[in-house]
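Just one protein chain is left out here, and the rest sit where they should.
Take a look at chain A:
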Amino acid sequence: MSEATATRVPASPLGTGTAATPARRNWVPYALLLPGLLWLTVFFVLPMITLGSQSLQEGNVDEGFVFTGNVGIYADAFSRYWPHMVRSLSYAGLATVLALLLGYPLAYFIAQKAGRWKNVVLVLVIAPFFTSFLIRTLAWKTILSDNWVVTQWAQQLGITDVLQAVGLTSTDSLLFSPFAVVMGLTYNFLPFMILPLYASLERLDPRLLEAAGDLYATPIQAFRRVTWPLSLPGVVAGTLLTFIPASGDFINARLLGNTQTTMIGSVIDSQFLRVLDYPLAAALSFVLLVVIVTLVALYVRKAGTEELL
C-alpha cells in the first residue's frame, strides 16, 4: 500500500497543476503489461472463445461439429447437472473452511513463533508438492482404508456415527464417501491456504499486539481487533486459491468418492472424453466458470476489496 504511494509521487515531479507533463513515461507501465496481456490473450481469452463457440455447436465426432448457435444447451446443461454443481461447491466450501481452520493457526505459528525454524517449516508445508498430486491422493486410500487404524479408531470413538448422522458417510467406513472427498480436497489444497496466510501474518508487527495489551485488550479482543483484520488479505487470497481449484477438481471425487459423490469436474471429463459430447462439456465448463466468478465477486465484495488492493 505504501509502496504504491511512493511510486506515484515521482510521476508528477513538478508537483502542482501542470497536468500535461510526462507523456514520455506514460507508456512504460503499459509496455510492461504487454507480456502478461499477450500470455492471457493466447492462453486464456482465445481458448475461452473457442470453448464458447464450441458450446454452441451441434454434431458428432464422425461427421464434425457445426456452429448452430444452440443456446438451449446451457439450459440443458444446467438442468441436468445442477445437483453436481451444488455438490462440487459445497465440498469445495467445506474443504476451504477446514483448510482455514487448520491453516490459520499453523501460518500464525510459522510467521510469529517459528523463529529460525521458519524456513524449515515452510519447506515442510510445501513438501507434499514434491510428489505427484495423484500419489498424494492415492495415499488417502490407504489412510482411510477399512482395515487400518484410522477407521478403527474412528469407529471406537464414535466419530463414524457422527459423520453418518451429518451425512458425510453412509456406512461405518470412511473411504469412498463425501467425507473422504472433502478430506482429500482439504489436504491437497491446504498449502494454497497456508502460504498467503503466512505472507500476511508475517508482516504483522508484534508491537501492535503489545499496544493492544497495553490498552487492556484481552488476547481474544486483540486477535479480533488487530490480528484478524490485518490478516484479512491473506484469508481472502487463501480461501480463493483453495475454493476455486477445489470446486473444479475431479481426481479426489474419482479416487476417494463413490457413485453419489461425482463432482462437476468428473461430469465434464466424462462428457469430453467418454461421450465425446464436446458442446455439452464446453457449456458445462462455461456454466461452472460463471458460477464461480459470481460467487467470488460476491465474496470479495463482502470481504472488502480495499483491504486487498
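By definition in this document, contacts are C-beta pairs under 8 Å (C-beta built on N, C-alpha and C of every residue); 3 or more make two chains touch, one makes a residue touch a chain; residues count from 1.
Here, contacts and distances are computed from a predicted model.
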Subject >> Undepicted complex member, UniProt protein name, chosen from "Spermidine/putrescine ABC transporter substrate-binding protein", "O-acetylhomoserine sulfhydrylase", "dihydrouracil dehydrogenase (NAD(+))" or "Sarcosine oxidase subunit delta" >> reply: "Spermidine/putrescine ABC transporter substrate-binding protein"
Original post:
Among A:Tyr104, A:Phe192 or A:Tyr278, which residue is in touch with the absent chain?
Top reply: A:Tyr278
**OP:** Taking the full complex into account, find the residue in A:Pro47, A:Pro105 or A:Pro219 that is in contact with the omitted chain.
**Re:** A:Pro47
Subject >> Residue, one of A:Phe65, A:Phe78 or A:Phe109, that touches the chain absent here >> reply: A:Phe65
Subject >> Sites on chain A contacted by the missing partner chain, in the whole complex >> reply: 47, 50-51, 53-54, 57, 60-67, 84, 132-135, 138, 141-142, 145-147, 170-171, 173, 175-176, 251, 254-255, 257-259, 262, 266-278, 281-282
